[in-house]
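Heads up, one of the protein chains got dropped from this complex, but the rest are sitting where they should.
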Amino acid sequence: MSTDIQNVIEMKDMYKIYPNGTVANSGVNFCAKRGEIHALVGENGAGKSTLMKVLFGLEEKTKGEIRILGKEVNFKSPKDAIQNGMGMVHQEFMLVPSYTVAENIALGNEKKKKLLCDRRSEKEQINQISKQFGLAVEPDEPVYRLSVGAKQRVEILRVLYNKARIIILDEPTAVLTPQETDELFRSLRLMAKDGYTIILITHKIKEVMDISDAVTVLRNGKTIKTLKTSETCPEEITRLMIGRQLKPKIGRTDRKAEELVFKVENFNVLDRRGVLKVKNMSFDIKAGEVFGIAGVEGNGQSELVDAIIGFLKPSSGKVFYKGKDITGASTSDFRKEAIGYIPDDRNLRGSSLNQSIAENFVICSHGSEKFHKGLFLKWKDIREESKHLIREYEIRADGEMAPVGSMSGGNIQKVIVARELSKKPDLLIACQPTRGVDIASIEYIHNKIIEQRNEGTAVLLISAELSEIMGLSDRIGMLYDGELVAIRKNDETVTENEIGKYILNGRQKQKEREGQE
Amino acid sequence: MFRFLFQQVLNLSIFTMVFKLVAPVLLAAIGGLFCGKVGVMNIGLEGAMLVSAFFSIVVNAMTGNWFFGILAGCAASVFICLMLAFFIFKYKAHHIVSGFAINTFASAITVFLLQVFFGSSGSYQPAGVQMIPVVNIPVLENIPVVSLLSGHSFIVWIAFLSVILCSIVFYKTPFGAHLMAVGENVQAARSVGINDLKIKYVAFIICGILCGIGGAFLSTGTTSMFVRDMTAGNGFIALAVISLGNSKPYGVLRGGLIFGFANAIAILIETYPGLTIPSQFIQAIPYIVTILMLSIHTIQNNRKMMGPVKKISGSVNG
Partner (left out) sequence: MKQKIKNLNMSKKNYTNILSTVLSIAIAVALGCLLIVMVSDEPLAAIKSLLFQPLSNAFYINSIINKATPLILVGLSASVAFKTGLFNMGVQGQFYVGAFMAAIAANYIVGLPKVLHVLLVFIIAVVAGAIYASVAGALKSYFNINEVVTTLMLNYIATLVTSGMTNSYFRDPDSGGVIRMHYIPEYLELGSISSTITAHAGIVIAVVMVVVIHFLMAHSVPGYRMKTVGQNKVFAQYGGLNIKFITIFCFVVSGALAGLAGTIEVFGMHRSFFDDFAREMGGDGLIIALLASNNPVGVLLISFFFAYLKIGGQIMQQNTDVSRELVLIIQVIMIMLISSRILTPYLNKRRYAKEVGKSV
């Protein structure tokens, strides 16, 4: 690695160790050239995001050297980074929901006319940039009304508006449909041609091959290799990323699903802002069957589940559980049934981080005869049971009274899975059950779900990971914009492409409809 | 009795009273709104006003100048607010708890100083206080109805002006955009390089100044004395008024006026000759009205949220 002036960014021997001792980066080297789309790949926890946060001044480096255009820098805050021509599009959007698109783009860098904001000239500039790179937005629309894709365009526009020449995108396609991904990539190419340097954090190898000029692979906080994309192949990148062979598919026993356990009929749900998020959805699940709902996040998954479990009220439609109408049941009534529910937000909804593992375990079951007598809880029994679950589910914890928040994400997720499965549920609702979890835990959780299915539980699996959906489901529902555009049996003939197309079809269908109007 | 009330409303004297009652609440509420917009419910408004009421009258009596009095009051109030901000932001103290503690502190320190310097444990009524002046507008004074605008304390005008200025600052200036962004999504604000801590402290300083003016008005505008705990919940009512106004400047104005009218009517009833209801019941009316208004308002708001379906504008270019 020569100190070529062409290297817009150079990071040498970077170390980042968090105060709690977590080592995120240990000896990372990274270079990116002008006008280059550089992919930074690695598994969850490989240290990609941390590296970029350090580069952008959001985290302080422990050791190492950062050079921008050959000049050594040490950003203390994003402000320094922005002033040095950098911009970052975060995975979680950094937008103010009630502000308009223009206000969000200009935030922190408003144009002034005397003391006041000059919104008009801001808008002019936004429109100009938006045209140049094909990033269509409506400047006066409040951001909370935008789709996920539009929000991302707003983020990118903000970076361009702030005159960044180096742009970091953190997993930008995780929330996009294939169509939107294509649009994004088209815009990124235009930018690269214009001399922008683009760093793309991702773990999707297909994208790396599609768009990047160069790729740097991280594993366990270290740089494994930097390659020219044209000189490598997907298999090589995969091997470098994982360092071992991909795991085989999980085995499902053949089982004839008979008894209908769960049924949703003509379901419509408004979200809290009154936007229709679930549109006329119908599906059913039989005992011993996994029904997977595939779809990009933000297409109505959370509203569907919230309306089923009683966090939201559906505006119309019915839900049946074992033939019983449970539409609009309160969460407390719902949780009294033998239904397990693994929520997608494990830190807020799925667990109480300051409370002990035991206290987390009994949230649903403390009302049962087993755990209380009169007004009092049988702490001794609760602790016994907790110890048992910790052993059975191989949870790595400092005893059953340790606070849940002291454990790693994978172990917290196991606590949740253990709790929900210990109900011996007839229906299991699993939302993104393995998101942000280490590989060993993913495998473990997948096996547990299949085990349940083989024992006759009906499973509703909602996931954005196509491999998860395809590995576990008996039938797959394709979700787009709150609609199940297709339901199909999961057999050998299903491919990722096919599911992707169904999701894409949903979009085309809508376009056709709009065309007719 | 109703005729009596009606007459009072007709001859407009009630408005003078309303303005007088509303000014300190409005000032505190706008101050509290600045804190609210950066995400802190400032319980300490009460204490900030109280120290200002105390120090403004002390300095006023010493210098014989109302303006210096207000300045001293504001300085004390800003000090209190900054102390609160320091504990909340620097040491992550809980805002409700520390706000409450600040109020206790303000109450105790004023009585303590009263004792130490003036040897009194309840009230302080110095000679030589120059009251905050009343603005008489020469021409308007003589026109019916419009004369309403004349004869109010200087502070009343400042209070109403603060609403307008607040609205401009919030919605038209970069500072306002940054301020509200910090409150709504602090990560977003930080990610574009806004120094959120600085904004928060500035918000608390502004709050301190406004509470300071309000507190000075209580001791040197409407009366010329200091009584222990003389803010009597004005700061808390300001918090209710902020909720009533949906955390918007003009909403706060509306909420403040509702409270002012309730209070003015209560006072009028209290002075009604031959009344047999205990005066304390009538003094409780504004608080009851505030709770009722808050309930009605929140119920209405909740309804609105459940209202007609808005269509999502999915993708703008679609």
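The chains carry the letters A and B, assigned in the order they are written, with residues numbered from 1 in each.
Assume a residue touches a chain if its C-beta (ideal position, glycine included) is under 8 Å from a C-beta of that chain, and two chains touch if they have at least 3 such contacts.
Since the model is a prediction, treat every value here as computed from it, not as a measurement.
Across A:Gly85, A:Gly274 or A:Gly409, the single residue that touches the chain missing here is A:Gly409. Touch with the chain that is not drawn comes from one residue among B:Ala93, B:Met131, B:Met225 or B:Leu257, which is B:Ala93.
Of the options B:Met17, B:Met62 or B:Ile109, the residue whose C-beta touches the omitted chain is B:Ile109. The residue touching the chain not shown here, chosen from A:Arg186, A:Lys336 or A:Lys370, is A:Lys336.
Mapped onto subunit B, the interface with the missing chain covers residues 41, 43, 87, 90-94, 96-98, 100-102, 104-105, 107-109, 111-112, 115-116, 121, 233, 236-237, 239-240, 243, 278-281, 283-284, 287-288, 290-291, 294-295, 298-299, 302.
Although one chain is not displayed, subunit A still touches it through residues 18-22, 309, 311, 330-336, 341, 343, 347-355, 359, 362-364, 366-367, 372, 375-377, 379-380, 383, 398-399, 401-403, 405-409, 412.
Convention: only the chains that are shown with their structure count from here on.
Chain centres here are Cα means. That of subunit A falls 45 Å from that of subunit B. Note for the complex: subunit B touches subunit A at residues 168, 172-174, 177-178, 180-181, 184-185, 187-195, 305-318. Against subunit B, the residues of subunit A that register as touching in their complex are 58, 77-79, 82-83, 88, 90, 92-99, 103-104, 106-110, 112, 115-117, 136-138, 141, 145-147, 149-150, 158, 162, 270, 272-277, 315, 481, 510-511, 514.
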